[in-house]
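Every protein chain but one is kept in place in this view of the complex.
Naming follows writing order (A and B), and every chain is counted from residue 1.
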Amino acid sequence: MTKLIGQRAIASLLSLFGLMILVFFLSRLTGDPAVLFLPIDATEQMKQEFRALHGLDLPVIEQFWRYIVDLAQLDFGDSLRKARPALDIVLEAYAWTLPLALITMGLVIVAAIVLGSLAAFNVGGFFDRLVSIISLIGASAPDFWIAIVAIVIFSIGLGWVPTSGVGTPLHWVLPIAVLFIRPFGLVVQVVRGSMLSALSAPYVKTARAKGVKNLPLIFVHTLRNGMLPVVTVIGDQAAAMLNGAVIVETIFGFPGIGKLMIDSILQRDFNVVLAAIMITAIAIFLMNILIDIAYSVLDPRIRH
Amino acid sequence: MSDLSLAKTPAPRLAPPLLGMLWRDKLAFTSALVLLLIVAAALFGPMLLGEMASDQNLRGRNFPPFSLDRGWAFFLGGDSLGRPMLARLIVAAHSTMLIAAGTVAAAMLIGATLGLVAGYLGRNVSQVIMRLADVIMSFPSLLLAVVVLYVLGASIPNMILVLALTRIPIYLRTTRAEVLEVRERMFVQAAVVMGASHARIIFRHILPVVAPTLVTIATLDFAFVMLAESSLSFLGIGVQPPDITWGLMVAQGRPYLTTAWWLAFWPGLLIVITALSLNLLSNWMRIALDPNLRWRLEARSTANG
Partner (left out) sequence: MADALLTVRNLSVDFHTARGTVHAVKNISWSVGRGETLAVLGESGSGKSVSANAVMNLLDTPPAQIVSGEIIYDGKDLLKVSYEEHRALNGKKIAMIFQDPLGHLNPVYTVGWQIIEMMTAHGRPAGLARSRALELIARVGIADPQAAMRKYPHQFSGGQRQRLMIAMALMLKPDILIADEPTTALDVTIQAEVLALLKELQAETGMSLVLITHDLGVVAEIADRVVVMNQGEIVEQGSVRDVYHNPQHPYTKKLIGAAPGKGEIKQLEADLPLLLDVKNLSKTYGDFTALNSVSLTLARGQSLAVVGESGSGKSTLARTLLRLETADGGEALWKGRDLIRMKARDLLGVRREIQMVFQDPTQSLNPRMSVYQLIAEGWDIHRLMPDKSQRRARVLELLDQVGLAPEHAERYPHQFSGGQRQRIAIARALALEPELIICDEAVSALDVSIQAQVIALLDGLRQRLNISFLFIAHDLGVVRDFADTVIVMKAGEIVERGPTAQIFDAPPHPYTQRLLAANLDPDPDVQAQRRAAKAPADA
């Protein structure tokens, strides 16, 4: 297992390096930060000084070399906007995104497994249809629109929750609820399909021939087998969430990694963009290892 | 090939039962109807209603919906510049559909070709292509959108470029996985033994088996691309005015949420309806187009023998 993780780490490091090069040079094609940061009436002199201060006047190759040298000492550079280390800013944003992602994914996993399994046992019935319709609508709705409609109804109309910000636990309700809908719609469909095929597997027939009772038949014999494809989808959805929920965080003014990313891109805060991308890649790598471990715990065939 | 053209193969036999099957599944049938309607709007909308949709009228500003006082075009209300919502929604269908269709077509063509190559050729080519796909997958689409927007400028083809780049890996992976599996099937080996060329094996034996899966995924992906486009447009790094899509309309309506909810509500609802129809149709196609599933249906009678 450790050997496998080592190999994966090296491969990931290589593609991370490729990604970094790509991002570094492409992002510098998008325009000059000096124009964006300084007032419109700034003189050419002021712009020059600004560029010199941040090393943006050097040839791009040299900027890249400096960046690599700094990075080797774990220095991700400073933010242009906030004049603070980019890494600190990214980690602060993660401190908001991580709990948001964890809570939402936790709710998604529990709800999807329970409702998806029940739908599979009741295949073709009323409950099954209800879950199918809800999950399809969930998977079809754009989150910004749901967010807007939710704000109109629950914040403006009913006044139950605040429209944006992060002060109190109540502030978390709408972002979590909106973020929950699409992953839930996708995961619950996979759970249902996977449980359906697991329930018709030959070993279930054996268990019935053994006289195993219904509850252990479902939750001991079937669920563990049915979970294997579900773990993959959960991994994909969790990775998307670690990338930050750009839309939801923007609409609800939630200071997470997604909002940081879009703000930094729009303002050409290159160091923060690069730091955010790299930290996110590392977080996704760690999560993929967790997924692999979950796989090998669930399925002995992978262990051997 | 002479008398063995591909199109001729199962089409005449398949068509009537497929339509019959669609008719029997009322949800899928309704979805297909809705999609036809939207495609018609996308095709003919700008031609018929283009002028009406861009005609500003200050007296119709934020005109409330559900009233026929100002004509049918204002039945869903008027926007912040007094333009009729209904007409604008129909016209916006054009760009929305064009971008999604263009993206899906481009991504499928490139992804499926690369996937065929990666799956059919040896391990080395495959590894290179797959690692490339990994890098594309991990490149943030937001940044890509901004790069393209600033370097190449805002236009519908550029929007398609951004979205297609991010969707290629989906088709690549699916096609490769399917090809790897189909390649080992006995009938492909039988063709090899008969001396069939690579081109014949790929186009005559592998592609027809993979195609239904691709069509099913493309239908689902169409919905996904539409949502992605509207998200980018919503963030201001997608489609730029005067081009107009449903996603952009939601973004433009956002400042008026408290005073004129319908500005953002209708275009969003249309996105939901379209995506839902695509999802339903894709679910149905997954079963209807899969000869294995249908074969199983037919074979069930003897399975317990």
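Methods note: a contact is a pair of C-beta atoms (placed from the backbone, for glycine too) under 8 Å apart; a residue touches a chain by one contact, two chains touch by 3 or more.
Every value quoted in this text rests on a predicted model; they were computed, and no experiment measured them.
Residue in contact with the omitted chain (choice from A:56, A:131, A:181 or A:298): A:298.
Residues 201-203, 205-213, 216, 221, 224-225, 298-301, 304 are the ones on chain A that touch the missing chain.
By the touch criterion stated above, the residues of chain B touching the omitted chain are 1-4, 9-10, 13, 185-187, 189-197, 200, 204-205, 208-209, 291, 295, 297-298, 300-302, 304-305.
Operating definition for what follows: only the chains that are shown with their structure count from here on.
As a whole-number value, the distance joining the C-alpha centres of chain A and chain B reads 24 Å. On chain B, the positions that touch chain A within their shared complex are 131, 134-135, 138-140, 142-144, 146-147, 150-151, 223, 227, 230-231, 234-235, 237, 247, 250-251, 254, 257-258, 261, 264-265, 268-269, 271-272, 275-276, 278-280, 283. By the touch rule above, chain A contacts chain B in their complex via residues 15-16, 18-19, 22-23, 26-27, 29-31, 136-137, 139-145, 148-149, 151-152, 156, 243, 246-247, 250, 261-262, 265-266, 273, 277, 281, 284.
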